[in-house]
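All protein chains but one are shown in place.
Note that the chains take the letters A and B in the order they are written out, and that residue 1 is the start of every chain.
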Amino acid sequence: MIPTILEATRITKRFDGFAALTTVDFRLLKGERVGLIGPNGSGKSTFVNCLTGILAPDEGSITFDAHDITKTPAWLRARRGLARTYQIPRPFRGITVRENIEVPLRFAVGHTSARAITESAQVILEQVGLGDKAEFSPRGLTQVELRKLELGRALAAQPKVLIADEVMAGLSESEVDEILELLNRLNAEGISILLIEHIMRAVMLFSQRIVVIVAGCKIADGLPDDVMKQEEVERAYLGE
Amino acid sequence: MEFSWDLVINAIVTGVILGGFYASVAIGVTIAFGMLDIVNIAHPAFMIAGAYLAFWGSEKCGFDPFVSMAVFAPCGYLFGRAFYRAYHFFFERRGDESLQGLAFFFGILFIVEIGVVLIFGVDYRSISEPYLESTIGVGFVSVPWRMLVPFLVGLGMLGSINLYLSRTFTGRTILAVSQDVEALRLVGANPIHAKEVAFGIAVATAIIAGVLLIIIQPVEPSITREYIGRAFAICVLGGIASIPGTLVASLILGVAEALTTTFYGPSWSPAVSFGLLLLTLIFRPAGIFGR
Partner (left out) sequence: MSNQAASVPPLRKPLPVSGRSRSGMAIILIGVALIVATMLFGSHIGEYYYLATYTILQFIILGTAWNILGGYGGYVNFGTAGFFAIGCYTTIVLNKIFPMPLFFEMFVAAVTAGLIGLGTGYLTLRLRGVFFSIATLALAIVLQTLIVNWSFVGGARGVYVIRPAVSGIFISYVQFLVVLMVGLATFAIFVAWAVEKSWIGIGLAAIRDDEAAAETSGVPSLRLKLIATTVSGALMGMAGAPFPYYVTYVDPATAFGLAIAVNSIAMPLVGGTAAWWGPVVGAILLGSAQQILTVTISSAANLFIVGILLVGFLTLAPRGVVGIVRGWKRGRR
């Protein structure tokens, strides 16, 4: 029986009367690769923000690695091993690329030796393919490189769960394959991954299971082929 | 100080009337900060500039304060639009540092206040018109016109801005900008133009509020800083972007200050607005009508 690493129960979030999420249930098993899809504005990012602690849900609870984290602040969730990337990359612009990686090494993982942190940061940069950009400012990076930096930062936190929020948006086919390969490698090392994407090819290739959210409600949850054949899912994506 | 109901009633009436004037000061902050997210702490500086323009207009050109309003408010509007353009070009576009934006407005506040000191000196300046000196009876309280006029103009300003924002196309664009800039761009409307117009309106209201100020009382440059507290206290207490909220909060502040002055003396009144602001930020940052 594979243990559950992340579980959200009946998550509801309202903004000023508008229901962004309504009683969403979600479960991620240890080592699993789950894809989360849904039309724009369906509440996927709100859901991620609730999982990571940026937003507090109005109702519902979240459990991570058998601990109830519903009231836990975001930084502590990161320390426990819940990492994420942002849809639009949000690097720390005033410091170097390597220092961006040093932040989670210092704070999420808790390394204390300056030399060890710098060396580990360099290793991670090599892993995501940014090794030679270590001293650069994030302002000088391309879109792909910024996405890699986002991933590198999430990796540096030594996560148990990685939430990749539209990390492939706007990339070319080969770039998408690069990222997919990296994600698969990470999963092979034991990291459970929640992939939020619009690029169906990638989602179908990557996911063991797909969850669909439309207008704040979960309408499907199962094997990729089964889910994509469901009527409601077709309707949501292709119209009546 | 001896307690008597007469004093209280008097204070409340004074407070309400003062509140109407305060609304005219705060509406510009509600627009610029509440709706457009521009932290214009220099707003009271534009107001004091308006007060001194009215003074200068009265001394040099014999302008009646209403004439001053008619002449200088449109100037303020145009200046506000140009000012926002410059601010947008140098600061908003850069995106990352709100530190620079805040410090910038602080610098502007400072420059205007010291500029006024250099040009007009630190003595009190005032204007007087014969028709302002008379009083009119409201119930058993007599209220001088020089206080009633700002009260009425303040209410009038809030009413007309509310109409403008809900009835005209540009006005509704401004409201939309305050809620969701991204959606607006998708629809094709130009948020920058709307923000420019809105900021121009905000500065124009500041000029008018300044003229009203010098009608109510003599002015001197350091008053500027007291009004930062008042303007932002009202804006936050009222719910940041809410016009009805601005009105209600202005009245509350006016009455609170009047009661404090009556029972504890005028030297405590600067602390009232800031104290109210601190309390609001601590206990209910969304304000009365805010989300």
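Some notes on this structure:
Here is the rule we use: a residue touches a chain if its C-beta (ideal position, glycine included) is under 8 Å from a C-beta of that chain, and two chains touch if they have at least 3 such contacts.
For clarity, every value in this text was computed on a predicted model and none was experimentally measured.
If you put the hidden chain back, the residue from A:V103, A:A169, A:M200 or A:A215 that touches it is A:V103. Set against the missing chain, the residues A:L21, A:L141, A:A164 or A:V233 yield one that touches it, A:L141. Across A:K13, A:K44 or A:R153, the residue that sits in touch with the chain not pictured is A:R153.
Shown as candidates are B:L78, B:I114 or B:L163; the residue that touches the absent chain is B:I114. Contact between chain A and the unshown chain involves residues 52-54, 73-79, 83-84, 86, 90-96, 99, 102-104, 106-109, 112, 114-115, 118, 133, 135-137, 139-143, 145, 153, 156-157.
In the full complex, chain B touches the hidden chain at residues 33, 39, 41, 90, 94, 96-100, 102-104, 106-108, 110-111, 113-115, 117-118, 225-226, 228-229, 232, 236, 267-268, 270-271, 274-275, 277-278, 281-282, 285.
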